[in-house]
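With one protein chain held back, the other chains of the complex are shown just where they sit.
Chain nomenclature is as follows: A and B, assigned in order of appearance, with residue numbering initiated at 1 for each chain independently.
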Amino acid sequence: MIKTKKIVINPVTRISGFMEINADIDNNIVEDARTEGLLFRGFEKMLEGRSPLDAVYFTQRICGICSAAHSVASTMALEDALGIHISEQGRYLRDIIHGCEFLQNHIRHFYQYTAPDFIKFPEGNTLFETDHTDFRLPQNKNDSVVGHYFDSLEYSRSAHEMLAILGGKAPHNHGVFIGGITTQATLEKISRLRSLIVGIRRFVCEKMIPDAYTIAEYYHEYFSIGGGYGNLLTFGCFNGYERLGSLYVKPLEYSEGKINELYPGEITETVYSSWYTARPETYMPFETIPEPDIKKSGAYSWVKAPRYRGLAYEVGPLARMWLSGDYRNGISTMDRTLARVLEAKKIANIMLTLLDHLIPGVEVQKEYDIPHSAYGAGLIDTTRGALGHWVKIENQVISLYQIITPSVWNLSTRDRNNLPGPGEKAMIGTMIINPDSPVELGRIIRSFDPCVSCATHVYSKGNLIKTMQVVP
Amino acid sequence: MPRRSANPQQIKSGWEVGRMNKVNNPCLNYSTRLKTASVLVHKAIEAIKHKDIQKRNLIWLELTGCSGNIISLLNGANPDFKSLASQMVNFIYDNSLMAAEGEAAMEKLYSMTGRDYILAVEGAVSTKDNGLYNIIGRWKGHPVTAYEVIKEFGEQAAYVIAVGTCASDGGISAARPNPAGCIGIQDMLDRKVIKLPGCPCHPDWFMGTLAYVMLFGEPETDNRQRPLMFYSTLIHDICPRRPYFDQGIFASKLGEKTCMFKLGCRGPVTRVDCPIRKWNDRVNWPIGDNTPCIGCAMFGFPDLMEPFISYDTT
Partner (left out) sequence: MNDREIFINMINDNLNEMNGTIDCLYITTSICAKNKLLNRLRRNMSNINLMLQGLRNGESMSSPPSIAERLFTMQDLSRYNGRDGNPAYIAVNGVVYDVTSNAAWGGATHFGLSAGTDVTSQFASCHAGQPILSKLKVVGKLVE
């Protein structure tokens, strides 16, 4: 009887971008696991020398499913650099756009990306044919979720429609800009937005949340699979309003069972295991953009590894819901999914509050002077977690642009202490029922909602020795 | 704006007449063009029902890009994604949506070798280091690069449709200094590629083009291989803010309701039907959002379309 196996899953489908999972199995238990992103474009290098104002539209193209997140972070970084204080109305408008993206993303992630792991589609559609057989929902419940798979498209689409009403178009909006957004609220727009959000909220409450709990009921062991470190971190979002205070969560972190204030100055990134050289090897975001170095010895991937006070952190809806106190059931694969759908309802409520406080006809745009030299940071929690943009301006053009995306936190590589990234850690120790059809690994990693398009620094050369099949 | 007495010289020009028609009675040209995609898709679905044409196999490859075009496709309203996936084509492969993963997913892709299929591609092709900057999966143990997969499936496809600016011309993935050595798919293939640039591609452009090729074969294209039914109009010619341009009334910052020529609007060099079709259930578009067109549907985007926003233009 052969006990040790190697499992390679590539492509990990139903995520944004390209990824490979590598796992060593001993007696059906995952001994070691690695997550590798398989796409490199080098946005940070591209941004050097461009006009700082162009960063807002440029960085959105990092990601097709969360483009608005980048527009918000990049705008905040520029506001910081240009010393612009955004008006309260400007923030409401921009945060409503950001909220639209949360809803679009969460609905699509649950129905289009997560649900096919757990529900069986009727025969006859090639898109939904799958090789595993671990489907447990009774026929009537299964068919109801299948129906909602297609119904959900209408609501994720309305979320993007709302985004376009304020932002021009989606994906890749034009509306988010320094000072807030580029258009004004009108009574007509507000009532249109309200009617759409009410519809989305109803779908989330009446269909999506019950569906998630149905899946949780029949896949109960996933509450004890895929926990990981249990370190959680958020940059905060929908917080710090002058009039409304905090509607969601402040910058916080959770480690060793305690919630603490977050000090962004203590974020570092390391290229210890990555094909980059940087001086120093572990650096602060403003310090340096590492140079690619494919021949670096000891490196195994192009994934960088962000750390907070030296620790790897999980980011995303569960981290936020936990830190805000909205959800404390546990930290696991299923908890991530439940936190995500529950967060969708929370975001819809926040958006209704913001809509109530919009004043029609307030103009928030100005003409902006680009300083000769300046720097700024934009840190915001977005759909998938903590997103940071750091910009340095010299001679009125971008001289350095650092991006640390949520998926880089979640898919990060090993550091000097050989600590695996949160996604890798979550897979290690998992019991694989059938190593020939290791459905558990995809389910665990998808609960993080990985976005490899975002992790633009991520690159794997691919190792020809490995094989794709499950081998002894 | 208060009413103004019309200048007789302007009335003569075509756009002004068109614009007035739009205001007073719906312009036939506009209303027909808005229906192009849905009419074609419904025609194709009807033809499949009556067995006049066959459902085709569709492979959708996401390569070096942001996977935003498949998200945009999900935003399609009329026609929508459901009618595409269930009534028009057998959706064989798409990284973002297919249920299968790993080897099983790749098996579906390779099962199409030697068979009839239409290939839709989003994202550019990374060529640096033998294409290893973008691996889309593993087949029989070997990593499959974007470069290889486009070679393998591009030449044999019944039609190749480049969806979005990256697949069409390299797009933002090829922005200077082009760290991953990205190129558009036409540069890889010795055959006709139908290009649907736009960042992202509008769902109507793709659905309409797909239905057209299924019904009638290759659509008529311009000299950059873009279907004329969607890409024949210069934005500037039908821009609702054109009267401001002609009067020399220019916005000095984003958020103003006048012509954004001085801010660097690329509408005068960009050919696509945005001003009519608009985005996301036709609710808005960039110029309608008081921001300049950044020419995202043009070759050379983004490098040749920058700066996107200039404040100090005379």
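In this section, a contact is a pair of C-beta atoms (placed from the backbone, for glycine too) under 8 Å apart; a residue touches a chain by one contact, two chains touch by 3 or more.
Everything numeric here is computed off the predicted structure, so don't read it as measured data.
Chemist: Tell me which of B:Ala167, B:Ala180, B:Leu263 or B:Val283 is the one touching the absent chain.
Modeler: Looking across B:Ala167, B:Ala180, B:Leu263 or B:Val283, the contact with the absent chain belongs to B:Leu263.
Chemist: Which subunit B residues would touch the chain omitted from the figure, given the whole complex?
Modeler: 1-2, 4-5, 236, 245, 247-250, 252, 257-258, 260-269, 292, 300, 303-307, 309-310, 312-314
Everything that follows uses one rule, which is that only the chains that are shown with their structure count from here on.
Chemist: Counting in whole Å, what is the centre-to-centre distance of subunit A and subunit B, each centre being its mean C-alpha position?
Modeler: Once rounded, the distance between the two centres reads 26 Å.
Chemist: Using the touch definition up top, name the residues of subunit B that touch subunit A in the complex.
Modeler: Listed in rising order, the residues of subunit B that touch subunit A are 57, 62, 64-72, 74-77, 80-82, 85-86, 90-92, 94-106, 108, 126, 129, 132-143, 171-173, 175-180, 182, 199-200, 252-256, 278-281, 283-286, 288-291, 294, 296, 302, 306-309, 311.
Chemist: Across the complex, what residues on subunit A touch subunit B?
Modeler: 8-18, 20, 38-42, 45-46, 50-51, 53-54, 57-58, 61-65, 67, 108, 112-113, 116, 121, 125-131, 150, 153, 156-157, 160-161, 163-175, 177, 182-184, 292, 294, 363-369, 442, 453, 459-462, 464, 466-469
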